[in-house]
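Missing here is one protein chain; the remaining ones are kept as they sit in the complex.
Chains: A, B, C, D, E and F, in written order; residue numbering restarts at 1 for each.
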Amino acid sequence: MNQWSNFSKGFFKENAVFTLLLGMCPTLGVTSSAIDGLGMGLATTFVLVMSNLVVAVIKDFIPDKVRIPSFIVVIATFVTIVEMTMQAYVPALFDSLGLFIPLIVVNCLVLGRAEAFASKNKLGASVIDGLGMGLGFAMALTILGSVRELLGSGKLFGTIIYPENYGMLVFVLAPGAFIALGYLIAFINQVKKEA
Amino acid sequence: MLKTFSLGGVHPAENKFSAGQKIAVLPVPEQVSVPIAQHIGAPSEPIVKKGDEVKVGQLIAKSSGFVSANIHSPVSGKVFKIDDILDASGYKRKAIIIKTEGDEWDASIDRSEDLKTEITASPEEIIKKIGDAGIVGLGGATFPAHVKLSVPPGKTCEVLILNGVECEPYLTADHQLMIEKGDEIMVGTQILMKALKVDRAIIGIENNKPDAIKQMSELAKNYAGISIQPLKVQYPQGGEKQLIDACIGRQIPSGKLPIEVGAVVQNIGTTLAVYEAVQKNKPLFERVVTVTGKSVTKPSNFMARIGTPMNQLIEAAGGLPQDTGKVIGGGPMMGKALVSTEVPITKGSSGILIMPKEIAKRAKMEACIRCSKCVSVCPMGLSPYLLMTVSDKAVWDRAEEEKIMDCIECGSCSFTCPANRPLLDYIRLGKGKVGQIMRSRTK
Amino acid sequence: MAKTESTLKNMVLTLLVITGIAGTSLGFMYELTKGPIAAAKAAKQQAAIKEVVPGFDNNPGDEMYELTSKEGFALKVFPAKKGDELMGVAIESMTNKGFGGNIKIMVGLKPDGTLINYQVLEHKETPGLGTKMDDWFKADKGQQNILGKHPKTNNLTITKDGGEVDAITAATISSRAFLDAVRVAYETYSENQSSPKADNNTSVEEGGTE
Amino acid sequence: MNRLIVSPSPHVHSGDSVKKNMYGVIIALLPALAASLYYFGLGAVVVTLTAVVSCVFFEWAIQKFLLKNESTILDGSAALTGLLLAFNIPSNLPIWIIIIGSLVAIGIGKMSFGGLGNNPFNPALVGRVFMLISFPVQMTLWPKPQTIQLEYLDATTGATPLSIMKEGLANGESVSAIMDKLPSYTELFFGNSGGSAGEIAAAALLMGLAYMLIRKIITWHIPASIIVTIAAFTGLLHLSSPDQYAGPLFHLLTGGVMLGAIFMATDYVSSPMSKKGMIIYGVGIGIITVVIRVFGAYPEGISFAILIMNGFVPLIDKYVKPKRFGELVKTAKA
Amino acid sequence: MTILILRYFCQPTRMADIDYIEHEGVVEAVSSQLIKVRIVNESACASCHAKGSCTAADLQDKLIDIYEVKGNFTVGQKVILMGRKSLAPKAVLLAYIYPIILMLLTLSGTYFTTNNELLAGGLALFILLPYYAVIYLLKDKLTRTFSFTIKHQINES
Amino acid sequence: MNVVLITIISLGVLGALAAIILYFVAQKFKVFEDPRIDQVEEVLPAANCGGCGFPGCRAFAEAMVKSDDISALNCPVGGADTMKAAAEILGKEVKAADPMVAVVRCNGTCENRPRIAEYDGATSCTIASSLYGGDTGCSNGCLGLGECVDACAFNAMYMDKETGLPVIIEDNCVSCGACVDACPKNIIELRKKGPKNRRIFVSCVNTDKGAAAKKACSAACIGCKKCQKICPFDAITVENNLAYIDYNKCKLCRKCVAECPTNAIHIVNFPPPKPKVEKPAEAKAE
Partner (left out) sequence: MEYVLIVISAIFVNNIVLSQFLGICPFLGVSKKISTGIGMTGAVTFVMVIATIVTFFLQKAVLEPFGVGYLQTISFILVIASLVQLVEIILKKVSPPLYQALGVFLPLITTNCAILGVAIMTIQKDFNIVESVVFAAANAIGFGLALITFAGIREQLDLMDIPKGMKGTPIALVVAGLLALAFMGFAGIV
């Protein structure tokens, strides 16, 4: 597999959200606005890249049976780092992402990539994989966030597109998250079929 | 409140055009085709060859198993050939074709009209005679009567129930029989009671036949242990399970037989045949057939020989109407649509119903709207809408779980469905498959 | 390269090493971010105070003291002074009557109790409904604006309840709760006004942590 | 020879049809429609027409362009959804909101699942609740009923009895004090109070119920169990503390209970199949309605209650089967 | 009245009607009293396309011991494993629900008497030990209860 | 530094604990899933059609990994390429299975076979066949309700409106056999695709006697045995009034084709006839 396709698969072909349906909780939970989605996506990307990197480095030293706990420790470390950094430097984002930051730890995507890719591949490929999957995840979250923000409050990244009065509040709330994602996936499936 | 069965049921328009028409004896046809499979169970084995001479009532095919029945020649003449012909099953199957010559009856048959009330035969002899006479259930199921009467060891029969319900719209054969042959039926009942060793018999008759109820009640006074049970008009009251429920309030558990609740059910026509077989030595080779329909000129009840081509009966009833769309062997709810009117009458043919085109065509099927009407009319308490879906999607284990095998194929569900869904079509498909699976499992 | 075998010793060792490294890096990271986190918190507080009582030149965080409201909430009071003159106080007030639970607001009161400004700090109201309180009560529309009003002279309850403030449309509950938090701030502050507050003023010092 | 038609049995049909049922319900809704026209005038006309036309249009458009299957708009179900949607919203709702609501009802609530018969949730209620949550401001402004009014968007508005009650209780007033501010029960019965276009006149809705029962379009199980449950539950509450909880009659005559119990909960598609199941479903709706009304944030809860119970229908259908023949065995004495 | 209502709804539901739950498996080993059947756990994960990336999945083959054997089975044969349907809830009850109830009781009991959080928590966890000890002692009985049977797979035509 | 120390200690303890627990878990739950199963599954078409005789692609992959001799296994959908790829992963040999294709053995078009009744039941061949023999005089032939077409997951079939018979799109057919199983009348058969896709078969399943068969359908096999006699390779057998050509024996000489009085024998993909006289109605050669 060449590096470009290794990188780009995360955006479409193996997109974590749209095709693999991994990490659904943050996908639904923090996408009430595009910016939150983007922030969460980037945080996840960071953890993904770093943990892939570390796992690729240490993979040969780890006995098989403690593979998973070791990976968990690695991932959890980076999650905590993200947590503390965000709290220090972007407190507002930290507040709005809330519980979902520590939950990056259990995002199947992160552990899954470490397990399925980084533990079997070379360093470079692992980092690129992490970057691709992570950015793909971030892209998905941003798209969903944009859709919800636009439909729900008439804004996009905080800029007013049309008066808020015309927005459909549901999309900011829980039901809207499910519904918007449902139709988004249906739409993407359709596009994929035609492509 | 009149008695009736406890679950579901529908009331289709009765359309009993041929009611009150005296049973007319149909002339002996020039040629008969007697299928060797006209009952439930193994087909009989022909014992005649091409060219053989036969008499009316002579055995021409022998029962080939426990559940099977003898077949007797309905005419006298020469066996023309034994060949595959299209019969009411819609498939080509083997039949004995006989060219008629005269009308010479087997000597042992008592052809006199007088009533013979004294029953001399022992229960075992009765059952043997019934078996020999090739009597099968004339109510439609064509189950060999002697098998039904042989109560399995360990079970006892408490009551005999006679099915005079005739709940199918249009049909009047049993009704007319009760009017014309009441006494014979009473004696037949006594014979059956003796065979079953019961002292109680109930004749269930729906309330839309007040004359029959009246006449039979009168007659019953002369016969011990026989009572008449008028019933509310409701389809499928004639179903064995429903009739037992209606008459004695007992419900046969899933997968069990009537004897489980101590009852045996026989049809009115069967009872008459039993009388004739036991008292008059006459095997089953003719039966009453109703020929009817909206545009039939002379809706009638005929006494016809088995093997007579249906078009002869239709001719006798005034011919096939111009607007014919469908010809049905049996009633409109359970009968079988025929591809051709040339198929012969069999022991199970209770009627020929001719439907005009405009009502024969089914309406377009729509999506199930879950109106639950099929559920509420199902006399077996099933969920037809679900059974259809699981059959369509081939989810056989679910079909079994939902007791698809309990369905009695009464058609009430398809009749009712506002979305015109062919529920029963699919349920039959499912029953077939599930039955196959269940059998393979016990193997 | 041969993989390390899964013996018990290897496993424990590996995990110990990994957790050790993780622990070390986390510990350092913690040391590193501890300051900025505290600073971010303080900055947030400072910004809020600045918004609700502008124009002070002291460090209100240093002079913070606590009051207990009738309802038993511990309210932080930040005196904002220009020179020695008390410009007003910023009070971190709260209520538990919100639609989604607690609502925390910062209210700026002039020494006489007139409302200067407010800021909503924390809440769990429905986005798009309750969240409108962020600026609803600052807007000059109908009888929405409560800035510059005095809880004593103005009936700061919603019109539906006979007051003179327009509730947020379709978020009556949040509006009531918000005004309730304002009331709590005012009442607690004014009640303690009469008592010698100077003592309080100096007694609680550890508020602004290093 | 004349070619004969062959088909499996049965060969006759009751003549009932989907269309007949749907138009039957529409006919049953006519008295209520008349009442709403009488009290809300132009607004009711605009709202009803918009909802019906847009529901039918969306169904047609989705079938034509997305699903590419045969159109079923003539079976009356889309029109019925539109009508019921219109009955569930204030008669001064802006047209664009109604159109969105219709799109949601038909698009999300019905056609996403494949159309008539497949939707687990009541489409009209999906539309209504979607609007309620999306546009709470507009959806809670109720025009005051008055004889033949000609205003639409700028009709004078007022609160519904239920929200007056809820507000009042929240402010600590007693039930009897609040009742004095409200129309009498007789007035409520004939519809003279604020509310959704179609829900106000209990009398008209009951006429519809009678019609549907006689035509055997629905059975009594669902409406009866809802009404009885609500009456019993609110009755108990009222008895326990008459000043805190309004009585059963109040709860039955106000808000959408009648409309919901008679026309919305009975929707074939989203209600259980067995009689027993229907009763469980009805009781569930009744209880949830009262809980939301009495303890929840919303003054009215029947829409939510029906939707929630819609969610449970598959479970009910799976575990509560109609009584099967032969299940209660009465065997012969041995 | 209430009794009537209760009766109405408490008639045995259809759940009990179909007694067996079925599961596909392959015979792994046959001995005189016992057949081992390997099943692929149908934990939904088995067929999920994302399972490769999902470590949460417990895609494991499991070996089930069958004691009651009727008929001949050979290694490698595909069979249907049947367990009484009522087993599933019973297993969940025994393995999870009862211990939870026990824990809740211990926890609240201890907490409200001693007001010591850590003690209460500790005891609640500790109570599981005797619970599982009891289960361990009941081993034989449970073995009998949770037994499976197998039958030949039907080749559906 | 204190904090760092505590961190290390507490994490270390936790880590050690986890290690021990997991060690035991791993001991107890040794499950070995051959990684090659995944690899093989990867190259399979993921159609999960069951054409291979296993419940799904994964089961087939397992079978491939487990069995030593995989010559009996074949994925009809993927065909030879897939099998080769899979075998490569496993280092095993595959014998190229003969490519197969489905053929419809009924030529009872509306023209050849007059309808004597009109079917009005549920659109399902199985249901119709349980009701009766069909709406023509032939009770063996195609019912034309397209159950086979519904069964085909590969878009390889359609119902020809003109003839009322299903048509197989040769290029799409992967010979999964779903249609064969679906047809209640056993009309569809999988046959060897043949060299250059050429094949010859009897397009009829009617077992009636000659006259009856002929009466019901002008293209029916009447069991006259002329083809059997002329076949130089003994490829044709006639049983129950019906001829059958064994595709393993047939050498595509085409002698039988002209011999058949009812044109019941079909040839597919042969070049257009040379001077020869009139050709049988080639229904589905295109």
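In the analysis below, a contact is a pair of C-beta atoms (placed from the backbone, for glycine too) under 8 Å apart; a residue touches a chain by one contact, two chains touch by 3 or more.
Because the structure is predicted, anything quoted here is derived from the model rather than measured.
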item: Visible contact partners (per top-of-document touch definition) of the missing chain; value: A, B, C, D, E, F
item: Touch with the omitted chain, as defined above, among C:F78, C:F99 or C:F137; value: C:F99
item: Full-complex contact with the absent chain, from D:V126, D:A246 or D:V320; value: D:V126
item: Interface with the unshown chain - residue positions in chain D; value: 66-67, 108-109, 111-114, 117-118, 120-121, 126, 129-130, 133, 288, 291-292, 295-298, 301, 303-305, 307-308, 310-315, 317-318
item: Chain C, residues in touch with the chain not shown (by the definition above); value: 22, 26, 30, 99, 173
item: Hidden partner chain, residues of chain B it touches; value: 386, 389-390, 393, 395
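Just so we're on the same page, only the chains that are shown with their structure count from here on.
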item: Where chain C and chain F overlap in contact partners, by chain label; value: A, D
item: Most widely separated chain from chain A, with each centre as the mean of CA atoms; value: B
item: Chain A and chain B, separation of their C-alpha mean positions in angstrom; value: 70
item: Chain B-chain F separation of Cα centroids, rounded to whole Å; value: 43
item: Mean-CA-position distance for chain D and chain B (Å); value: 48
item: Sequence positions of chain C contacting 2 or more other chains; value: 6, 11, 14-15, 18-19, 22, 26, 30, 129
item: Residues within chain D bordering two or more other chains; value: 4-8, 136-137, 321, 323, 327
item: Chain F residues touching chain D - in the complex, by the definition given at the top; value: 115-122, 127, 131-132, 135
item: Chain A to chain F touching residues, read off their complex; value: 64-66, 68-69, 73
item: Of chain F, residues touching chain C in the complex; value: 3-5, 7-12, 14-16, 18-20, 22-23, 26
